[in-house]
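All protein chains of the complex are present and in place, except for one that has been dropped.
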Amino acid sequence: MNRLLKTRELWLALGILAVIVLVTLRFPRFSQPGNLLTIFNDTSILMMLALGQMAVILTRSIDLSMASNLALTGMIVAMTNAAFPGVPIPLLIAGCVVVGAALGAFNGILVWKLDIPPIVVTLGTLTIFRGLVFVISGGAWVNAAQMSPDFIQLQRGAFLGLPILSWFAIVVALLVYLLMTRTAAGRAFYAIGVNPTAAVYTGINVGRTKFLAFVLAGAIAGLCGYLWISRYVIASVEVAGGYELTIVAACVIGGVSIAGGIGTVAGALLGALFLGVVNNALPVIGVSPFWQMAISGTAILVAVVLNGRSERTKGRIILKKAEAA
Amino acid sequence: FAQTRIALVVKSLGNGFFDAAAKGAEEAAKEIGDIELIYTGPTTATAEAQIEVVNSLIAQQVDAIAISANDPDALVPVLQRAQQRGIKVISWDSGVAPEGRSIHLNPSDIGLIGETIIKLAADYLPEGGDVAILSAASTATNQNAWIEAAKAVIPEKFPNINLVATVYGDDDSVKSTEEARGLIAAYPDLKAIIAPTTVGVVAAAQVVTDQNLIGKVNVTGLALPSEFKQFIDNGASQAVALWNPIDLGYSAVYLAKALVDGQEAAPGATFSIGKVGEVTLDDTNSAAMAAPFQFDKSNIEEFSKIY
Amino acid sequence: MTDTTATGRHLPDRLDNPVKSAVLSWESLLVLVALAIFIANSFASPYFLNEWSLSDMTFNFTEKALIALAMALVIITGEIDLSVASIIALASTMMGLALQVGADTPMLVAVGIGVGILCGAFNGFLITGLKLPSIVVTIGTMSLFRGVAYIVLGDQSFKGYPASFSWFGQGYVFWVISFELVLFLVCALIFYVVLHHTNFGRRVFAIGNNATAARFSGVRVDRIKFVLFCLTGLMSGLAAVLLTARLGSTRPSIAEGFELEAVTMVVLGGVSILGGSGTIIGVVLAALIMGLVTFGLGLLNVPGIVMSIFIGSLLIVVIALPILFRMWRQRKA
């Protein structure tokens, strides 16, 4: 498995590199370290979201409500900041994680206790959460002038030459990596995705594991709620509208199997980064904006076809000579 | 009791510009008296969603609809139906084709807006240089008209301004941010970004601030003072312009009420619009209000408190 | 309940009472919900009970519901098609192009439906030919199809469709009964017969329950799935004709967000998202319910986004209710 997966991620990394090289041929400035770091920073939020989505997809579920969760948490934190500028930012961030996790837990409870298919639950909460953004804000936007300077500036600061936003992504990636590979809960995500029946026989509580995956995705969406709002300095009903499918696309490109049980942290990160590079490169090389959508659609399809190739079980081989070959 | 019911339909709810317009409309309704104002619109700025809103207004048998349209053509059939059912229809801000409405109220003259947005950039570029436009959706009627007008005016009036690109941020802050970044990366000599849309201009100014390009790249365009004040303050932008949305909503209600009261909309007809004065219809039954108003360091503080 | 497995050589057709199970079915729950909303609407707004209002209401859902009919079949086989709204955009764009080169009304309709079928066939090929999961393929083609529409149209729009064409989206067959509604009802009837009373429909269910075993039973699984994706493309093309005619113009951003609404209708209609079960009657009722909710709230000038809270909650509540009821009964037993 390792061999196979490693090549998959390697291919993806090569693909990203190829795009960078191609763009650089036309615009040498594109691959300057500064610009590449900017792309990484720009993609940070998508990377974190993709990791949360991956946890959910691993358990044979899907969370279509992540973008709405992000918008709702973002609006809550923005309004809180506007109303009480004195509340320290770390406290606000912790609040975001808690609120996001609670929204995720709402999805999770419905999946766990009522056994409603995740796609149905999150299709419902996708609209409910976003509707709530409107309800709590009355439709009004919270703009830069209403936010406190700390609120806006925190993620723009730098540490060791890297913006704080990028550090958020790095830390989240590390934590998710440890969770996925080193804890029973993380392995349970994989187990119930690979074979839910067997997971029950192994003593894994399938419902509760899915619940945990949703809580994780929700917590990450909540964190990203703050990061998104302070990055684009506007909180509105339409924040991250339609982004739910972009997050899924990042996972898919990164080799996370929609059927569950297959996917790695590195893959999801690279999948997000790939979309980030493509989205960043197109305007830079002056591709007509009207071509962008078709190009990212094609990129998704190509990735899906390639992943489908490598995911196909080669089956077992009976003939000796075929085995030797 | 015979109240006149006027619906003010906007592109999307929650947009500060339209909220300000609604404030003006409310004011006009109060002044005229006996008017029930319905302020409504979709939450996503699409034509289909707006059609559903208009459908429900037809069912409610309102007396007049004043709409800022998401699409000049797609709304025509449903607005024609409204007119068939005896509802007066005017468009304001972003218009619909003449078949779909009696009057269109332009916030300002299209040519004038086109010229203003270029002038805002040129004023701070005595030597000239590269500028780019960051627009709203590629389908936005008014933005497209302004950009056309701007392009037309460059060669004769601003010969040393070089418009290098027009990109579309879809009035989405993320897309606008990405497009602004793209412009800066692709055109190292870019001197100004012109964003004739309130979402785009904020996004562009934030990008310029974040990338420490204040003083190198000037952001300008059309902006709500309340949302844009800090970027004038921090120098990311020298000046922006906008008409008064309050007056726009105010006038729309006056026009709608006049139609309901039986005044005919025909080329050359003159309508009184309360304290704003009066407007005269041109041969497409359109009327234009005042020239866009310019905001800079000297006055932004004051206007940001109003809208 | 005693030892049923060991008894009898003679096997009865069924043990449960068909009338009783019909009464306890999902559809009757939906009928109740629809009635309740209808009554609530009549009380909430004086404008609701008016033939023209009710007629206008149908425009809010007919196009999406047409797609939902085909989507129901796709979902019953355990697949999904998220590209339907983008197919509408592309089909509408191509109709606009055809108009530019002087196509007449029948030609325009043919172009719209033809492009729909081609898009569906492309999806079908990727999914059945290359054996890729439909959800990710159609997330990709969702961008691709609309992307092509953007490439063709850019910031332009097509308009000036002939009046005979506009009739499809704006015309009435008689009195307040619109062509769109009649077409939807006819299609619903056809889909009902196809799904519930033909071999094809039976095979669709078999695939949804267990595609491998269905293949081992001589069902041409890939062919049927391919046909279903083409069918969804066709219905999307048809919806494109109606929508284009209703709007009288084409823009690449047309029909954004339709896909999730169509899926919501299907799921609300009681079709299992996991495949293998569902009825057309349920989907039709769900379309009606969504129309009633949005129109009723619209009459009260409730913003669309708040309506969507209702729809989202309705979806979860209606699905959760039978489950809660079953749990409650089990606990009592």
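When the chains are written out, they are named A, B and C in that same order, and each has its own residue count from 1.
Assume a contact is a pair of C-beta atoms (placed from the backbone, for glycine too) under 8 Å apart; a residue touches a chain by one contact, two chains touch by 3 or more.
We take it that contacts and distances are computed from a predicted model.
Missing from the rendering is one chain, named in UniProt as "D-ribose transporter ATP-binding protein" (options: "Phosphoribosylformylglycinamidine synthase subunit PurS", "D-ribose transporter ATP-binding protein", "Acyl-CoA dehydrogenase" or "3-oxoadipate CoA-transferase, alpha subunit").
Contacts of the undisplayed chain with visible chains (whole complex): A, C. Residue A:Leu178 is the one among A:Ala83, A:Ile136, A:Leu178 or A:Val302 that touches the chain missing from this view.
Touch with the chain omitted from the figure is made, among A:Ala144, A:Ala191 or A:Ala221, by A:Ala191. One chain is missing from the display, and on chain A it is touched by residues 1, 178, 181-184, 187, 190-191, 194-195, 197-205, 261-262, 313, 315-320, 322-323.
Think of the hidden chain as still there; on chain C it touches residues 1-7, 9-16, 193, 197-203, 205-206, 209-210, 212-220, 222, 276-277.
By our rule, only the chains that are shown with their structure count from here on.
Centroids built from CA atoms put chain C at 29 Å from chain A. The centroid of the Cα atoms in chain A and the matching centroid in chain B are 35 Å apart. Of all residues in chain A, those that touch two or more other chains are 134, 139, 237, 290. Counting partners per residue, chain C has 150, 154-155, 252, 257, 303, 305 as the residues that reach two or more other chains. Every residue of chain B that touches chain A in the complex is listed here, in rising order: 12-16, 19, 43-44, 138, 165, 167-168, 172-174, 177-179, 181-183, 185-186, 188, 199, 202-203, 206, 210, 226-227, 229-231, 304.
On chain A, the positions that touch chain C within their shared complex are 62, 64, 110, 114-117, 119-121, 123-128, 130-135, 139, 237, 242, 245, 248-249, 252, 258-259, 288, 290-298, 300-301, 304-305, 308, 312.
Contact residues of chain C toward chain A in the complex are 82, 126, 130-133, 135-137, 139-148, 150-151, 153-155, 252, 257, 260, 263-264, 267, 272-274, 303, 305-306, 308-309, 311-313, 315-316, 319-320, 323-324.
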